[in-house]
Each structure stands twice: as structure tokens, then as C-alpha cells.
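The structure appears right after this line, and notes come after that.
One protein chain is absent from this view; the other protein chains keep their places.
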Amino acid sequence: MNETLFMVTDQPILIEDVVRKVVRPEAGAVAVFVGTVREFTNGKRTLFLQYEAYTTMAEKMLERIAQEIKERWPEAKTAITHRIGKLDISDVAVVIAVSTPHRKDAYEANQYAIERIKQIVPIWKKEYWEDGTQWVGNQLETKEYPDGKPKEEDLA
Amino acid sequence: MNETLFMVTDQPILIEDVVRKVVRPEAGAVAVFVGTVREFTNGKRTLFLQYEAYTTMAEKMLERIAQEIKERWPEAKTAITHRIGKLDISDVAVVIAVSTPHRKDAYEANQYAIERIKQIVPIWKKEYWEDGTQWVGNQLETKEYPDGKPKEEDLA
Amino acid sequence: MITLLFFASLKEAVGNGQMSIEYEPITIEQLKRQIEVKYGVNLQNVMVAVNEEYAQENQRLQPGDVIAFIPPVSGG
Partner (left out) sequence: MITLLFFASLKEAVGNGQMSIEYEPITIEQLKRQIEVKYGVNLQNVMVAVNEEYAQENQRLQPGDVIAFIPPVSGG
């Protein structure tokens, strides 16, 4: 297979392309997660985002996540593309596609993938608001990490 | 809005088109389900499928499912396209896209949609094997319905 | 008049996807029995939609109704 299942790219992501990488005769279900840029977070309006990555390591970590999925759901096949650079509201930041013979596994494995991306893949986003900017720290929705990022003052 | 959120079509489905219908500034997550034609079911090889629909009612039922989702996940937006006609192995039969502000809701609502499709939407598939054909009855993976379809002999 | 619609396996068994019958003030349940007898089909697990909405067995036909016989669905 020559396809790159795990990619960090500065180009717009075609969902179709990512899904096609995991479609196969033995799989009847593909669960796909599409992460888009949201305009409002906690009532604050985002103008656009800038994503930065440690690209080579990020792609390795995406592959590791797929291996972890394979250990838990042996019949799953995973492809993930994450975009970096400037993204506008509603732009697609990440596409995760997981195919399995049966759909329940596809949903579960897909959710596992996005959780792990937010834990171990070296990609960062910077929010641009009308009144400033900020690098965003850990954004796991399942857990709060109030101290999960270096404070602005610590970085001054 | 002029877009048709709920469609039964005899044309190939573009995943991108279905997803685009639910992407919006207030949503950061789109969960997508892509159902494809699987080659082997219970060890038996499928050559191709033929889908038939009571189209007008099917589109109404898809819309009803979206309303049910709206009641349970008020911030969700849903679009569903189901293909009919002859489908080959790995062809896309259905695409369900649900966008929400937060991803957990998107996954849950999406799973709800596919379960309900398999309960109430008047669409049927006929399997074509090397040694025969059969209309498939209820295929809810969560539950067995051994009597869920008219028996061949009853229909002779 | 009443319009009857048959789909999938039922359509093949009845030999026709659509037909018209004279209106009678009967229930869906009674109509199902008539169809079963006439075409030798089993409608036990078949749902019925009246004018594109699922209906109860005890619902009574109205003139002009479109009655669809819906075998267990298998979309998705």
C-alpha cells in the first residue's frame, strides 16, 4: 500500500480521500470524525486559528494511535489527516476514519482516536480573537486541566 | 435553506456533500457514518446488492429521525443520504452526518440515527450471491429477529 | 378507491408493486387478512403505512388512502 494513512498537511482536507483509504470489502462500516473550527468557545468569538505541528513526530503518534486501536479492535483500519496553518471558521482541522466489519467497533475506535490525539499528538492551536491571541493548552473535554498549560505570565 | 437534508438517491453519494450540509460556525464536531457494501456476511460472499425504497416515505422517516435527534440533542444538526439501486462491494450505501458543538453528542446522535434507520426507514436490500438472491430482513446488529422477515416459502 | 403498495419481497410475491382496490370501511387488520388470503403471503411481520405514516392495525381505511405494506426494513 502506497497510501499515507497518517498525515499532517497544510492543504485543505478532502474527507472523501481519508475515508477511501479505509474502505475495503470486509468492512461494512466507516465511522468518521470531522473536526471543524468553531466560532464561539465559552462565549468568546474566534476569528481564525493557526495550527502548528511537530510534523514528523505527529505523524508517528497518529500511527501509534492506529496501532493502539488495532490492539483493542483487531479488525479496525484507521486513517487520520490533520491540517495545520491558518484555518478559518468551519474549516476542517482533522478527519479520522475507522472502518470495521461492524459499526459499533467503528464508533468506539473512532472516539478512542480523537481522545488520544488530544493527549499525545504534538499539534497546537493558537486562537485569534478580536482582542488578542492565545496558544490553547489541553482541550480534553472529558477532563479539566486548569494547570495544563504554561501560563501567559510564565512565558513572558 | 434550500438544501435537502434527507435524501434517497440512485446516484453515488459524495460524503463531502452530506457533511457540508451540517457544518456551521457553532459546531466543532461532525460525526459521520458511512455504510458500505460488505463482501462477506456470515461467511457468505455477496456479489452485489440491490436497494429498493418507498422513497417519499423514506425521506419523511429520515426527517423524523432528525427530529427525534433534535429532541434528545437540541444542538444537533443532521443530514442523511441513502442510495438505492445496484451497489457493488465497497460502494457507499448511506451517509449520516451529525454536527454538534461538542463531539460526544455527535457520536451518540449519529449512532442513534443508524439504529433508527434500521428500524423505521422503508428501504430494503436484496443480496445477490453466486448461488441465489434474498431480500434481507431486519439487520439490527443489537438484536436478533429470526422471525423478522417473511420466509421464502411464505412468499412463493 | 384505495391504493395498495407492495415492496421488496412482498412486491415479488404479489407480482405487482401497486394496485387499486374498491374502498371498504374495514380496518388495516382486516385488509391484511384479505391480502394474505388472496395472494398467499404472510403479513405477520409486515408493518403498514397509511399515507406515508405508520399505522395501527385497528385503524380504519378512508377513501383515497394509500396503504403501503412494509416488510422488515434493511436499509443502512
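For the reader, a short list of remarks on this structure follows.
Note that the chains are named A, B and C in the order they appear, and that numbering of residues resets to 1 at the start of each chain.
The rule is simple: contacts are C-beta pairs under 8 Å (C-beta built on N, C-alpha and C of every residue); 3 or more make two chains touch, one makes a residue touch a chain.
Predicted model, so just to flag it, every value in this text is computed and none were measured.
Although one chain is omitted from the display, it touches the following shown chains in the full assembly: A.
Only one of A:13, A:76, A:93 or A:106 touches the chain withheld from this view, namely A:93. Contact between subunit A and the unshown chain involves residues 35, 51-54, 56-58, 60, 82, 93-94, 114, 117-126, 135-139, 145, 147-151, 154-156.
Everything below uses one rule, namely that only the chains that are shown with their structure count from here on.
Common neighbours of subunit A and subunit B: there are none.
A straight line joining the Cα centres of subunit B and subunit C is 24 Å long.
Computed from the mean C-alpha positions, the centre of subunit A lies at a distance of 49 Å from the centre of subunit C.
In subunit C, no position touches at least two other chains.
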